[in-house]
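Note that one protein chain is taken out, while the other chains of the complex remain in position.
Going in written order, the chains are labelled A and B, and every chain counts its residues from 1.
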Amino acid sequence: MQFNEPAGTNLFDSATIVGKDHTRIDGPLKVTGAAPYAYERHDVVEGQLYGYPVGATIGHGTITAMDTEAAKAAPGVRAVVTTLDIDPLELGMNNVARLFGGSEVMHYHQAIAVVVADSFEQARAAANLITVSYEEGEAVDYSLDAAFERMEGTGEPDTQYGDMEAAFSDGAVTIDQMYHTPGESHQMMEPFASIVDWSDGGDLTGWISNQMINWTHGSLATTLGINKERVRIESPYVGGGFGGKLWLRADTVLAALGSRAAGAPVKLALPRPMMMNNATHRSATVQRIRLAANPDGSLRGISHENVSYCLPGGRGENATAQTPLFYASEAMHVKNHLAEMPLPETADMRAPGEAAGLMALEIAMDEMAEALEMDPVAFRLANDTQVTPSNPDMPFSERHFAECLEQGAEAFGWDSSRPAPGSRREGDWLIGQGVAGAFRGALALPSGARAAIENGKLVIETDMTDIGTGSYTILAQTAAETMSLTMDDVEMRLGNSAYPVSSGSGGQFGAVSSSTGVYAACMALREKIAQQLGLEEATFADGQVGSGNERQSFLELDVEAVDSIQWGDFMGEFQKATFGAHFVEVGVNVYTGETRVRRMLAVCDAGRIINPVTARSQVIGGMVMGVGAALSEDMALDTGRGMFANHDLASYEVAVHADIPEQEVIFLDTLDDVASPLKAKGVGELGLCGVAAAVANAVYNATGIRLREYPLTLDLMLDQLPEV
Amino acid sequence: MPPPIEFQVRRRTLLAGSAAAAVSAGFTGKAGAQSGATPAGSETTTVSLTVNGEAREVTVDNRTTLLDALREHLQLTGTKKGCDHGQCGACTCSVNGNRVNSCLSLAVMHDGDEIETIEGIGTPEAMDPMQTAFVENDGFQCGYCTPGQIQSARSVIEEIRAGIPSHVTGDLTAEIAITDEEIRERMSGNICRCGAYSNILAAITQVAEESA
Partner (left out) sequence: MKAFSYEKPTDAAAAAARAAEVEGAKFVAGGTNLLDLMKLQIEAPVHLIDVNGLGLDEITETDEGGLRIGTLVTNTTLMADDRIRRDYAVLTRAIAAGASGQLRNKATTGGNLLQRTRCPYFYDTAMPCNKRAPGSGCGALSEGAFSRQLGVIGTSESCIATHPSDMAVAMRALDAVVETVTPSGNTRQIPLEEFHLLPGDTPEQENALMDGELITHVVLPAPVGGVQSYHKVRDRASYAFALVSVALIRQPDGTGRVALGGVAPKPWRSAEADAELPNGARAVIAKLLEGANPTEENAFKITLAERTLAAMLKEA
């Protein structure tokens, strides 16, 4: 199916299933422990052995020797494979740190050996017997501030228009500040885990935990140097990803190499304390934002430069991603810099770019509103735009940012004449409110599916994954709607490289892409059914097909169709994005500086919401991650060693139940017919974008202390809090 | 406000910054090396457990945690391994009626104990009220922390009704009400990175009200 023009009126406009609340169809399996995750597939292959990884213990350098004798002689050990045993493996898609092979250590806890044994306990004990000698690399300056100073103003700007000098000259109200965001770790609850059967070194089957079946399928073949046709992977249940499981990771590679060496299937999970430094993470950023505005609040200039770190060839964290698209401005200068550092790989984490960028930009907007003595909601409204700021000929397909702010202010009880910073107190708590805008692009990728009638059921097969996003449910809704069936008539099969290639789950593109892919397959199936029954002008309604008054059920047929959605060029004439507004109230303890969020509201403009239940969960989940990002998450870099020191879940503090107050989510009922036939866009990352800044702005409103460095911990505030 | 005392900041030592530092496997030290001492008896043990009402006998390496005994030996994989270090709560199950982190307990220490796992609470076809409430309130997303959340959720209601205080309990000598604040505090040992906390709270509240 080609999507070559705006959707126009279609069956989703009179939908009875799509757009309606539906509890998760995989829910009963998940709440009873019956949904099998990667490491739990006891049934798929006999004779599974246990693998345990060994990680490098220097920041970077070279391995000079590894002694595996004791490990090989340890009880139960079937195989030991070290990185010195094999040539450096090819890099898979978007991997920049080598997953295994060769003597070079590119980052701390890079996998350097796998031990395979009869039991988990034996494998772990033997792994501890391996000794390694290194030659450490040259000392490195890990200061991102220093990198920013070096790089600021260099290189071709990514976006540059208007007269920046004039914008910041006479009469302009200006702000100019530096902002810091820390490294963040995905820390999904299910660790990276795989069972791989590559016993004979021939065909390989992997039961893994991965967001992107097709990418990883290819990467696994490339990395291991085998034909993709010989590789099959499954990932029907994924215990969270947040971007961390977009790529092939070491668990799968080690399980594969261990399996080949031991001649038996091997299961392996990365130990939690190894995850942070072994896998990818969101880079820290240093950002400078300068804003200039007219006294009426209209922006004259925006300058945003960002630096993040990455390994050579990496992408870091482009915190400027939203800036060219979010606010109108007469002039703009945007530049993203990458500083190469031998640290664990930086790559996509939920809302890559915008998450870190809005943490800074939306504080800057709050600061500018204050400088202008304007209400921050009104200030944002004054700078809304319906076109690309740098290119007025390119409109947004749909943009309802203003409504998000207005409805949010109304629902939250936002007081535009709210108390001055530091003036509202309840007992020991200083109370403040903050607002921030949210922006996240609306990507769509080609996505396919197979739709078939089998044994009286509509079966949908696609390699799409459900990482908690609700894919099972929304795709079943889409299929049922398109075929005029009920949810009970649909059987979903996901996450298998044997199925048609989908978009996969990531970048907030999963729901819109894969639902359209399923729609395409179902429309193709409708044609096949009509053909098989010899119907012209067939209509589908109430579970029956027919033309005119002749109706019949079609669930007895044996018929199938495969199709995919291809996105047309016309979409390039529009900016497609999602928008939101976050409102937060916090209390800051006047004595200790502890910040606790008291209530939160998100208003989201993200096209048609396919399932309000699962979409709301995505948004509140983003808000929770935003609270963690605001208040406690911080990968603590040991700058002498080039490693993240707090590499477990006790010391890297994500939000817990007690951190999360009442949350409200409002979805605007906006339809975007440029975005997809369902007129839907993604929403899973929007919920995170801007949350931390709303918290920071609320902390400022509560205390009068302006923090520009995350997390907003009490030690940053103590010396500025009122005397006690 | 200056600090109440003057103090000297502790001096830091410079790391040997240049190349050629040879590092071995690490510093496991005395405890790690344990100077060649060897086990004083058998390294495996046969343990009798009652799991979900059923008598089970399992011979385990003494190192096997209760969690791995359930997941790998009895193939009851509903109890999850999130961190294996007591830092996430995904492995929560019930031992003799109390919720514990099964990752931080050795199977060999549970001889004769009654274990209840998520599989014993309900099945997809016949869910327990808490499981139903989690589905109805969308109290999960990826589902990986969910069995542990449900185990804790059931225990939290019981613990409040049994009068066990928490960090947020006001009067330690008065009856404890089932409030949002009490539930949130008591559920805080179960991390949900998908961030379903407020839906989990709704599910627990629903069950607490139904069973009041």
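Simple rule for what comes next: a residue touches a chain if its C-beta (ideal position, glycine included) is under 8 Å from a C-beta of that chain, and two chains touch if they have at least 3 such contacts.
Computed from a prediction, not measured in an experiment: that's the story for all the values here.
Note that of A:356, A:631 or A:691, the residue touching the chain absent from this view is A:631. Screening B:108, B:121 or B:201 against the full complex identifies B:108 as the residue touching the chain left out.
Interface residues of chain A facing the missing partner chain: 57, 75, 121, 124-125, 128, 142, 273, 428, 589, 591-594, 596, 628, 631-632, 636-641, 645-648, 650-651, 653-659, 711, 713-715, 718-719, 721, 724.
If you put the missing chain back, the residues of chain B touching it would be 1, 3-5, 7-15, 23, 25-35, 37-43, 45, 61-63, 65, 84-86, 89, 92, 98-101, 103-106, 108-109, 152, 155-156, 159, 162-167, 169, 172-173, 184-186, 188-191.
Everything below uses one rule, namely that only the chains that are shown with their structure count from here on.
Separating the centre of chain A from that of chain B, both taken as means of CA atoms, is a distance of 26 Å.
In the complex of the two chains, the chain B residues touching chain A come out as 1, 14-15, 17-26, 28, 32, 61, 63-64, 68, 71-72, 75-85, 87-88, 90, 117-119, 121-125, 127, 131, 134-136, 138, 140-147, 150, 168, 183-185, 187-201. For chain A in complex with chain B, the residues that touch the partner chain are 23-24, 26-37, 39-40, 42, 57-58, 61, 64, 119-122, 125, 128, 130-139, 186-191, 237-242, 269, 271-273, 467-470, 613-614, 616-618, 620-625, 640-641, 648-650, 654-658, 660, 662-663, 719, 721, 723-724.
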